[in-house]
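Apart from one protein chain that is not included, each protein chain of the complex appears where it belongs.
Now for subunit A:
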């Protein structure tokens, strides 16, 4: 396959950036999107140019590091992560636009790499449970109803990639925060911090400069893990409940 790429190039956080055009040839339909970019970078390095910086780690769709907006869609045209997207989703001769996640709370570090440490700070403010460390507890000591377990698992699938923020017209982190809050709040292990968790994580989310939710639904459409839109309503319910009850921990 022969492709025309228009890639966002930006030297560092302070520099202005621009879409830059590259031609790539000899791309196989079986390559992943990131392998296609590797091909481009190998050539750029041989030509003595600066390779395109992009985030990636596992390349298995489980770590949440990869993050590209491809032709206006976070993670591209398929419902999966960028690393699991294959070139067979494109046609020979296509022009592909590649941009970084865009949000005030995700500043560009270089080219296609953005700083997502705002997500880490949301997690630090409540995305954990307090347990004594030591040997693993007996698995049957705390029974969890099947429906709750399913609800927790569905939300626990979030890999923290940030596609929801990138796709949202308001740069809102509600889907991510909802996934994290719901995952722990429905489980007995998360119960002691149930109120403070949602209050603190939402407060951090607001303080980091993410936008609010207007229920546009773009986040759930972009999410590679299928975190459903009603997760946001479930978090709103938790938040309103916590404001009424007050924090207990």
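To be clear about the criterion, a residue touches a chain if its C-beta (ideal position, glycine included) is under 8 Å from a C-beta of that chain, and two chains touch if they have at least 3 such contacts; residues count from 1.
Following the convention adopted for this analysis, contacts and distances are computed from a predicted model.
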{"item": "Protein that the absent chain corresponds to, by UniProt name, given \"ABC transporter permease\", \"Succinate dehydrogenase cytochrome b subunit\", \"ATP/GTP-binding protein\" or \"Amidohydrolase\"", "value": "\"Succinate dehydrogenase cytochrome b subunit\""}
{"item": "Residue in contact with the excluded chain [from A:127, A:211 or A:224]", "value": "A:211"}
{"item": "Per the touch definition above, residue among A:3, A:175, A:202 or A:223 touching the missing chain", "value": "A:202"}
{"item": "Residue ranges of subunit A at the interface with the undisplayed chain", "value": "6, 8, 19, 69, 71-73, 97, 99, 102-105, 168-172, 199, 202-203, 205-206, 209-218, 221, 228-230, 232-241, 243-244, 246-247"}
